[in-house]
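Scroll down for the structure; my scribbles are underneath it.
Heads up, one of the protein chains got dropped from this complex, but the rest are sitting where they should.
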Amino acid sequence: MTPTLGIGLIGYAFMGAAHSHAWRTAPHFFDLPLRPELTVLAGRDSAKVTEAAGKLGWRGTATDWRRVIEREDVDLVDVCTPGNTHAEIAIAALEAGKHVLCEKPLANTVAEAEAMAEAAAKAATRGVRSMVGFTYRRVPAIGLARKLVADGRLGQIRHVRAQYLQDWIADPAAPMSWRLEKDKAGSGALGDIGAHVVDLTQHITGQTLTGVSATLETFVTERPLPTETGKLGGVGGAETGQVTVDDAAVFLGRFTGGALGVFEATRFALGRKNGIRIEINGSAGSLAFDFEDMNVLQFFDGSEPAETAGFRRIIVTEPEHPYVGAWWPAGHGLGYEHGFTHQVVDLVTAIAAGEDPTPSFADGLQVQRVLDAVERSAADSSRWTPIRGEN
Amino acid sequence: MTPTLGIGLIGYAFMGAAHSHAWRTAPHFFDLPLRPELTVLAGRDSAKVTEAAGKLGWRGTATDWRRVIEREDVDLVDVCTPGNTHAEIAIAALEAGKHVLCEKPLANTVAEAEAMAEAAAKAATRGVRSMVGFTYRRVPAIGLARKLVADGRLGQIRHVRAQYLQDWIADPAAPMSWRLEKDKAGSGALGDIGAHVVDLTQHITGQTLTGVSATLETFVTERPLPTETGKLGGVGGAETGQVTVDDAAVFLGRFTGGALGVFEATRFALGRKNGIRIEINGSAGSLAFDFEDMNVLQFFDGSEPAETAGFRRIIVTEPEHPYVGAWWPAGHGLGYEHGFTHQVVDLVTAIAAGEDPTPSFADGLQVQRVLDAVERSAADSSRWTPIRGEN
Amino acid sequence: MTPTLGIGLIGYAFMGAAHSHAWRTAPHFFDLPLRPELTVLAGRDSAKVTEAAGKLGWRGTATDWRRVIEREDVDLVDVCTPGNTHAEIAIAALEAGKHVLCEKPLANTVAEAEAMAEAAAKAATRGVRSMVGFTYRRVPAIGLARKLVADGRLGQIRHVRAQYLQDWIADPAAPMSWRLEKDKAGSGALGDIGAHVVDLTQHITGQTLTGVSATLETFVTERPLPTETGKLGGVGGAETGQVTVDDAAVFLGRFTGGALGVFEATRFALGRKNGIRIEINGSAGSLAFDFEDMNVLQFFDGSEPAETAGFRRIIVTEPEHPYVGAWWPAGHGLGYEHGFTHQVVDLVTAIAAGEDPTPSFADGLQVQRVLDAVERSAADSSRWTPIRGEN
Partner (left out) sequence: MTPTLGIGLIGYAFMGAAHSHAWRTAPHFFDLPLRPELTVLAGRDSAKVTEAAGKLGWRGTATDWRRVIEREDVDLVDVCTPGNTHAEIAIAALEAGKHVLCEKPLANTVAEAEAMAEAAAKAATRGVRSMVGFTYRRVPAIGLARKLVADGRLGQIRHVRAQYLQDWIADPAAPMSWRLEKDKAGSGALGDIGAHVVDLTQHITGQTLTGVSATLETFVTERPLPTETGKLGGVGGAETGQVTVDDAAVFLGRFTGGALGVFEATRFALGRKNGIRIEINGSAGSLAFDFEDMNVLQFFDGSEPAETAGFRRIIVTEPEHPYVGAWWPAGHGLGYEHGFTHQVVDLVTAIAAGEDPTPSFADGLQVQRVLDAVERSAADSSRWTPIRGEN
């Protein structure tokens, strides 16, 4: 019999639903060395968490995350709460000997992230594993992109351009939300979506950023307070609140291998819903990806003769592609949530193998340091700002 | 408490896995009036069906589908076996008072399909429901296409062009499979994939085909027998077998409203993996869909001024789009299997409401009659051949 | 000094303007062995032809094409009149020892085309050359497509799908024009645009069609007469006229090498302006072209490993591509009229070399026979109809 892995999930909103689906679904498509049990779901509101547990498939509930950590039948704590609570929960869980999967961004500040990375490193020496949820790494086309770079098909990387484009607050009448308040969200587009493209470009290239030059912008500084609380995209009333985070972040960067990076994260790109766009130009080849066509990777092979050279539209749905063989026959595309399932597969596999999964908390900390450098550069006339902790 | 709906599934290969996922997943995202229970999975090989049940999440197993039909805790029989067994199983289930979901094509012959449609009509009078699994109808972009036609946005339909393009046997060295034998598969590309585009174009336009002119072709008539049996895409050996079905079907058609249709179904379109492509031109607007970019519908609105008119790339991932609101925020694309989940949602909803779901067995029969007319036209020098049973 | 080639052009509407541009432009970009002189422009209306000659750059004018043929300083007669006059003019010119470039379709009937091909064959024995203006052959992407097939990159051709989609009479209120009258235009979409895709697919594959099964349709049989005469797209008045040609033609075909063809030509594809779309699937590779993106050829190389296989978007603007080196640096796209310039280059080069240019009048006749078979099949319940004259 496959041994079990008891899961305790903290938070049941968007990310909680996505993680629940992944825990439920992974064992039906992949041969996992441990069988995840949806043991307990935690949330502060007793009625709501009970309802969510029923809907999402969890056996038990808790209204205090500390109760989850104490349970013997919980082997892994999955943290899906807002960023300002990550450090406390994750560190406590690691110290209690629980493996931890923590949503991104790892934390709202570098200091918190440092504490978390330290706790993770200590825990690892006792065989306790941790991972930060940069889920998009597990989109098959991204996996293929990283492989092509690692295989040398791009040669020396020269250009990285990456955008994360959304438009859900392009309308000035869109109401306030906790995501627009600095004390809860840490930052705006920068940390929420910019973090993803920082992680993805570093992941694909196998390089890290060494410095940045940045500008942040808040286009709409005052918004109506929502008449129905807590609902993203609710309706605004007559009263208004202050937006205290960035609406958009743009920055230049340089990678360890010398490539130039150009980054943009915004929630004001009207018409772009979840447009994660990454292009990489190397001396031997180029890549392009757009999440709005997520099963496709474009690849230019510089070794082709000019007569027949061109960007290839690789439909990343072949058995030869990362993760794909476990799903459907060739050509049957995957969706957004499959990345979460793949994340669970890789995490469970690493735990069973006694290995540290990636992205680690240290990786999450490094991304946090990039975001921090972006904010410091923006506050200092866009001056070039090295990433701290890079040696 | 939500009442339950006991499911018995017959068959556990590709379609069995897709249906299992749908039964498991639907209640976690949609508010279903009945809670599906994965009661029993049936297959002829005891060891294999037991293994499959464990993997796919079924509580019990059976090696004879008749045992499934007899069970009191089974309310619905889901038929995922090859086409030559559909009629016997589905009719028996309906007569036993079980709702039936039957994979497409409804049957291998018109006679079988007629018997099934008759049985379904009788059963309906007793409140027993039936549905044929033309799953692609439940892709959100297809749902939106149908809605735009129904809303009059296309005006009078004039042209329908539809292709289902695959390439998995383009290589003459690809081995034999039951799908290439007429006695098991009924037909080749025509019934396997052509049936889908016949159904989809009729579904979107709200019209049916009245006649066809057709040509069938078998490019590779002899193929190596697989050394490992039963595996699609296995390796061929030295012995060969006869391909007795069509490799490709091309046909012209005319719809009840006067539109011209041009259809193509092939497994020899090198580079196209699951290319379901549909274009519709009307007097007021046009549509284009390609499953290789399945979250997108292209729409041309003829009422726009020429200066700014153009095909719009609608990313069908907004809450306003069919089925989408139950899943993720705007822009987070769905995948192939979501159609199966939507199918289950619509079926369960209809059963609870005491309504006949669509596509009905009568709809499945009508598609069968189109396929039959295609074969008769191809056998008669492509002569125009009316669809039987159209009055 | 480069010897001259005196040109006499008959007709000065759309095609006349395109040909004039080509004669003027070719020597400035290509090294031609003969220098074209824009000697004389002919048209029936003296005032209009004089104005056109001034605008289009012609030295002299004539109101009777016979005067053009008699002139000693005219070496080549370029026929840009409606199809019902082609035979008389072209045959007379050839008999007078003038080289002839004749717009497509070669003629309105097979009989006329036969007479023209015969005259051309006779003239060729005296060193007098002739060419029919299937200009799209000279789009660089089409030239590359033909080369890839000839180089064996597609292997054995299995599928050809070709559409020529326009929408300029999709509106039933669009007025009558000579193009909608059978006695002037010969046929409708079939001969006007269907002829192009018949020629192009035969040209690219190096094969000819052996038979067809077809349906023709006239969606709008009565249209307002234009209040301003002679203007395509003019405004219609209260009186109406009968449309006596097809609005759309759809047909299946088979090529000499066994490939299945699916063809469509229509002026009712709302939103498609000049959509010439050609796809070819072979055993070793596939191609796709769309004139709405005319500088691009898509190519799928079946020999690539599955991991990185995909349709390549070849931007056909490199010096290595047909005709391109004479124009601009890489990446600087060409437009519609460049095909006419390339046509002139190839024609002049062949004349100077004492060779017969292609497409010949015999090629034009063969296309005419395909169109004829399409009409006969459509008139005979779409029955499969062999192309006459194919041995």
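For reference, chains read A, B and C in written order, and residue numbers begin at 1 within each chain.
Everything that follows uses one rule, which is that contacts are C-beta pairs under 8 Å (C-beta built on N, C-alpha and C of every residue); 3 or more make two chains touch, one makes a residue touch a chain.
Just so you know, these numbers come straight off a predicted model, no measurement behind them.
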Hidden-chain contact residue, picked from the options C:A173, C:A330, C:A353 or C:A379: C:A330
Residue in contact with the excluded chain [from C:T39, C:T81, C:S130 or C:Q166]: C:Q166
Option touching the unshown chain, where A:G16, A:P36, A:G282 or A:P357 are the choices: A:G282
Residues of chain B (touch criterion as defined above) contacting the omitted chain: 144, 148, 153, 298-299, 301, 304-315, 318-321
In chain A, positions touching the absent partner: 158-159, 161, 163, 165, 167, 170-172, 213-215, 217, 219, 248, 250-252, 254, 258, 260, 262, 264, 266, 268-272, 281-286, 300, 302, 309-311, 381-384
Missing-chain contacts mapped onto chain C: 14, 18, 20-21, 24-25, 27-28, 55-57, 166, 168, 232, 272-275, 291-296, 315, 317-318, 327-338
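We take it that only the chains that are shown with their structure count from here on.
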Farthest-lying chain, centroid of Cα atoms versus that of chain A: C
Centre-to-centre distance between chain B and chain A (centres being mean Cα positions), rounded to whole Å: 35
Averaged-CA centre spacing for the pair chain C and chain A, given as whole angstrom: 54
Chain B and chain C: spacing of chain centres that average the CA atoms, whole Å: 41
Of all residues in chain A, the ones touching two or more other chains: 315, 318
